[in-house]
Each structure stands twice: as structure tokens, then as C-alpha cells.
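Please read through the structure below; I'll follow up with questions.
Every protein chain of the complex appears in place save one, which is left out.
First chain written, first letter: the chains are A and B, and each begins at residue 1.
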Amino acid sequence: MSSVTTKTREPEASFSATSLAKLRHKPWYKSDAFRRLVMCVLLGVLFTIMTGEQAGDDVFYSLNDSLTNWPWLGTWVAVAVGIWALITFHSYLLGNPALSPVHKVIKDATAEVKKVTPVLGRREVKWPLIIALVVVLALLPTWVSGFWNQVMVNEIAVYVLLAIGLNVVVGWAGLLDLGFIAFFAIGAYSAAYWTGKLPVSPPVELTPFLVIPVAVLTCLVAGVLLGAPTLRLRGDYLAIVTLGFHEIIYLLATNADEFTNGPAGVQGVPHPTLDLGFWSYEWTTTDLEQYWWMIMVIAGILIFLFLRLEHSKVGRAWTAIREDEVAAAANGVNTVKYKLMAFAIGASTSGIAGVVMASKVQFVSPASFELMFSVLVLAYVIFGGMGSIWGVMLGTAFLAWLPQILKDYVDEQDRHMYLGAILVIMMIFRPQGLIPSRRRKRELNLAKEGLGDADAMTEPVGGRVS
Amino acid sequence: MSNNTVIKQRSAESDTATPVIAVRGVTLRFGGLVCLSDVELTLNRGEILAVIGPNGAGKTSLFNSLTGVYVPQEGSITLNSANGSTHALLGQKTHVVNKLGLARTFQNIRLFGALTALENVKIAAETRQRTGPVSIMLGLPNARRAERASDRRAHNLMEFVGLGDKINELASSLSYGDQRRLEIARALATDPQVLLLDEPAAGTNPTEKLELAELIRHINAELGISVLLIEHDMRLVMSVAHRVTVLNFGKVIASGTTAEVQRDPAVVEAYLGAEMAAEMLDAQAQEEE
Partner (left out) sequence: MNLNEFWDYLIPGISLGALYAVIAIGYTLVYGVLQLINFAHSEVFMVGAFAALLVFTKIEPSNPSGLMSVGLVALGFAVSGLAGAGTAFALEKVAYKPLRVRNAPRLAFLISAIGASFFLTHIAGKLFGRDPKPIPDLFVNKKVFEIFGARVSVLQLIMVGAAIVMMIGLDLLVNRTKMGMGIRAVAQDAETAGLMGVDINKVISRTFVIGGLLGGCAGFLFGLNSQVTYTMGFFPGITAFAAAVLGGIGNIRGAMIGGMVLGIVESFSAWQFGDEWRYVSAFAVLILVLMFRPTGILGERLGRTA
């Protein structure tokens, strides 16, 4: 766009521009365009490495292979340079972007979407849509193959449950919880313990459904015990303490053989049963739909409860704390209490997911609770748009489904690498996520102008001098 | 203002002088820097007390000490509630201080910009409700009642400060003067006994200043709230304050009615410098002769 205006400028103007440039003494290698070119070429090389071979026994194998694979390297670098050229010379290459047909199509499309969104929010449109969606989701397992049924229950549904819980902590309260999977583990081990499958036997044996309230309680207590002291401190300490807590739980699960049976894990956690006296039902390994429906019901209940919370005084208090902790406290909001509430609610949701997972796969072992899973759920929540339940669910479903689709093309071990990259890229270009919540988007915009915090990372006010 | 008898009644009460807030010998230090030194201050019930002083005199530090943001090393701050109980405020958490009945506004407006004006006020009103997360999640009748009550209260307060027509606008999109009013409404929503206003007139135009003076008198007279006011605008101070306390370099240098303080040599000196003050006092003395 700027180049268009330069072309039409008067000669004097361009003369003064060049003399200004001379005055600034900016050599060519310091120009933005050149720096961008270097960046793009480096990115091209990076992509070559990222998509290259897995390492062999020799440390240099993968590196050598990637960097001598000329066609592949050349393609990536060419793409990178092409993108650079597009960014730098787009006005020469495409003409004025405001006039290009592509731009017009995008503009029209966004205008259409903007027209549709308020209609979707209307009560008489919204509810039928939600009901239709639920019906489609409920029928989904009867349409897809056995493999996808597995994926839906094991990968997607459990993670959606976890993401709904983490969203309360990260999205609504603005706290960073890196030990979320620790509570998942507590839930799963509770299930194993109370059904009598651990080396230590419980006072009474319960069925998995009855374990859920017990696990919720356990996780609530654990969450409060962990959160109460740390939430009084600066918010980013919580991240590291939860990380530490996760590792303690993980190491306990791995090493305390006499209680947890160590790395081998425990088997035979029973399937849930429902006995209402006049009607009873038992879940089995074979009918996966039943699990899908069970998780749908649990998720539905949680969403209903959490949305109520979000649109009540609790949700407003969370927003207030995120935006300006000092002002919130000065108006009587007990900031520590509300943070703790969010933290404990998230923890207990994770616990529920743990019980469900344990009784579904009938097997609990430390390998399911590695730190990576905490980061995974976090990535899902952020990708979807923290703060918006629908965004979070969609983001989780999408990111959990993607690796299964790409399974034949991308090595599964590379998954974490791409996840890390997604986190960074999202934070740089779209911190609000796929489907952002309205409040959060506004907050991020305000923060950009230097107003408000948009998270709960500052220290709770009061009580310290100097 | 609509009810003159109320005003008279209140000022009559303040003559009996029951202190609401008593600050005694408060000293606040940051490392070697003394922000407040041995500050004494009394706010009587139903009174509007202005705290004035040059920039950096420690006015906002005093507010922060009162509201628990800073903890002074020495001294005591006591609050005598209307119900007869007495509380020590020193070292209390900010939200506890608020709960005890001190609400404040900020020098640089601190609203929750991403929320609507009404929601801002509701947040404050709701800190006085006892409904817990469980009853909210289950939608129990008491939670619904509380929601309606806070809604009503917020609406009333918005009307009271004159923002009745801007209820659903985003707080960040309001004009500067309206944001000041909204902050006052939010503070009032916590049902305080004492309202601390930190330079409420800063950045407002003359018309807004007049309206603001009116509003402060209104709050004091109709709601019976004692007001502690930090302000640089002397016209506003002189028009609304019953008494004035002057701070300079963290010390109280004068205290009394507006007229007394205006004549105080130490105050004139603090504002104008020693030489000018001497000249002025001479001139005054000559006039009186």
C-alpha cells in the first residue's frame, strides 16, 4: 500500500525521503526487508528439519539427511522466499490489496458472518441448533467405524472433559495450572483404590459411579491444599508449583510400589454399573457408544453448571480479578478465594475425567499421567480460545482428531514438536484462540493499549511493604 | 441538595464529632524514604474531610495505607462502625477493609474495561452477598434472588450518579467524566460508611466539576456516608469540604475548617514557597490593621 503512495508522490517528496534515509544511516543488511528474508530462509531450513527423517543411531544422521536432501530443502526455502516476496512486494505482485478480488471475497464473507452471528444468538435459533447438534453428536458413534469410535471416546471425549475443567482455571480465572493432569491421576488412582484394585485395600469397595463424588472431594481437598498457600503469591509461581506438584504425584505413582504397584500399573478397574433397583445397566468394553453417551451426559451437566457460574457473580469476579486485581480487592472481592475456587473446580473436573478414564480402559499406570498431557490439554484450551466453552471444546476435538487423521503421514513422535509450535504461534498471532470469548478478546485489546492485565498473574494486594 | 433539612441534620450530627476513622501516629517508610511520618487524622461521622497538599505529599500513600495496599510500620488506624464496633484497619487485607466499610476510587481510573458499566457496579454489590458457588450452579432460589437484588441495586446506583442511560455500555467506552462517576457508583455499591475519593475531579471539565461537587454533597447528605476527599482543585475542596487536613512531605501541617486552613501560614508556605508566603502574610496583616 505504501509503495502505491510513493509512486504518486511529487519528486521533492521522494527526494526528501531518500535524504532522510541517508540521514538515518540504515545499511541494507539492517533493513526490515532483509531481516525478514533471513528470517524466512531460516524458517525454511527449520521446516526442512521438522519434516525430515527421525534420528538414527548416529547423532548426525537426521541433520545430515535433512540438510543434504536438496530437493526437499530447496522446496521449503523456495516456499519461504516466496512468502517473503509476497509479504514484501505484495503491492507489486497483487496490486493494491484493497482492490484485489481475493480481498473482496474475504471482506464479503466476514460481512456475511457478522450478519449471521447475532441471529445465532437469538433464543429461537440458538436452542434448536444446540438440540440438533446434540442429536448429531449422540448419533455419531453409530455411523463411524470401530477405530474412530475408539478415538472418539479415548482421545476426544476424555480430553474434552479435561479441557472444560482447565478452561475454568486458565480461561476464566486467568491462572496457569501446569499440574492439571496430576488431578486426573488422583481421580484415576482413586477409582482403582476404591474399587479395591490397588495393593492397598479400601475400607469399603465402591462402584465407579460412587467413586466420582469421592474423587471430586479428594481433588477438591488436594487443590485447596496446594492452591491456598501459593495463590497468595504472584500468579506465575502457581505455574511452577503445580508443575512441581505434578512431578511429585507422577514420581509417587511410579515409585511407591507398595501403594500404586509402580510403573506396571494396576489392571481390572471395573466398568461402571448403574443399578436403580427397577433397572440396571452395565457398561462393557465392546459397546463404546455407551461410554460416548455417558461422557456426553457428564460433559453436558458440567457445561450447564459452569456456564451458570460464568454468568453469575463468580464469573464477574473472575473477570474483575483478571483485569485489575487491585481494583477488584478494593471493591471487596476476595481475590484469593475466587482464584482458589476456580483452581479447585478445575481440579475436581480433572478428577472426574480420571475416574471415567480408569473405568473405561480398566487400567491405570503412571505412563498416562506424564507432564506432556498437561501441556497437551493446555494447548487444546488455548487453541480453541480460552474462556469460551464452545471454542475450547471445538479446539480440543479438532486437535485431538488431527493426529489420528495425519497418522500415516506424520510420525507420532513429532506430535509434541508441532504442539509446542502451535502454542507459540497462537500466542503471537491469535492469543484469543479459534473461537474467542467476547470478554477475553476485549481484555486483550485493552491490554494492548496498556489498560488492565487480562490475567490473574499479579500478586494479590495487601499485606506487604517495601 | 434536594433536601436541605437532611444536610442540616447531618452537619448538626458532625458537630457532636464522633470519629469514624482515626489515624494515629502513622509512619510509612519505603527503605530509607519516609512517605508518611506520624500522621494524625480524624474523620468524623457524616463529614466531608478534604486532604490536600502538594504533589508527593503522601496523600495517595495515606489512602493506600487506609485500604490495606500498604502496611505502615508504625501507628494505628481504627474504624468506628455505625453499629458501635471498633476495628483496627492496619495490616488488614484490602478486601477486608472494604468489607468493614471503606470504599475507594482511584486517581487513575481503574474500571473493569471489558465489562459493561452495570456489571462493574454489580461486581461490587455482589461482594456483600453470601451466595456460594454451589447454589449458583444449581440455580437455587436464593441465588436467583441475589442476582435480582444486585441487578436492582446496580440500576439504582447508576441512576443515582446520573448514568441511568449508559447501563449497557462498556466501561472503557464511557467518557472520562462518566468513568469517574461509574467508579463512584461502584464504590457506593459496597454500601460503605466511608467513601475515599482520590482526585475525583482530575481531568474533568468545569461543568463536570460542578456536577461532581453536587454528587459528593448528595452522597454525603442523602446516603449519610462520610467522605474523605483528596483533591487538587481548591474551588471544589472549598465548596464541598467541611474540614481540611493539609499534608506536606508526609506530615500533617494544618487541620481545621476551610477558612482556618486558608489563613494558616504553614499551608500558604507549602503551596507558594517561604518568601511568597511571608509577603502574603504581611499583606494580610496590613489589611487587617
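Keep this in mind: contacts are C-beta pairs under 8 Å (C-beta built on N, C-alpha and C of every residue); 3 or more make two chains touch, one makes a residue touch a chain.
As the structure is a computational prediction, the values presented were derived from the model and not from experiment.
Among A:26, A:416 or A:438, only A:416 touches the chain left out of the display. Across the entire complex, the residue among A:288, A:302 or A:382 in touch with the chain not shown is A:382.
Considering the full assembly, A:245 is the residue among A:245, A:291, A:306 or A:369 that touches the omitted chain.
When you scan A:204, A:276 or A:428 for touch with the missing chain, the hit is A:428. Contacts to the hidden chain, counted on subunit A, fall at residues 49-50, 52, 54-57, 59-63, 66, 170, 174, 176, 178, 226, 229-230, 232-237, 239-241, 243-245, 247-248, 251-252, 254-255, 371, 375, 378-379, 382, 411, 413-414, 416-417, 419-428, 431, 443-444, 447-450, 453-455, 457-458, 466.
The rule is simple: only the chains that are shown with their structure count from here on.
The distance from the centre of subunit A to the centre of subunit B, with each centre set as the mean of the Cα atoms, comes to 43 Å. On the side of subunit A, the complex with subunit B involves touching residues 305-306, 308-309, 312-314, 316-317, 319-320, 323-324, 326-335, 341, 345, 439-440, 442-443, 446, 451-452, 461-466. Residue ranges of subunit B in contact with subunit A, taken from their complex: 28-31, 67-73, 91-95, 98-99, 103-104, 106, 110-115, 119, 122-124, 126-129, 131, 133, 136-139, 143, 146-147, 150, 170, 172, 186-187, 189-190.
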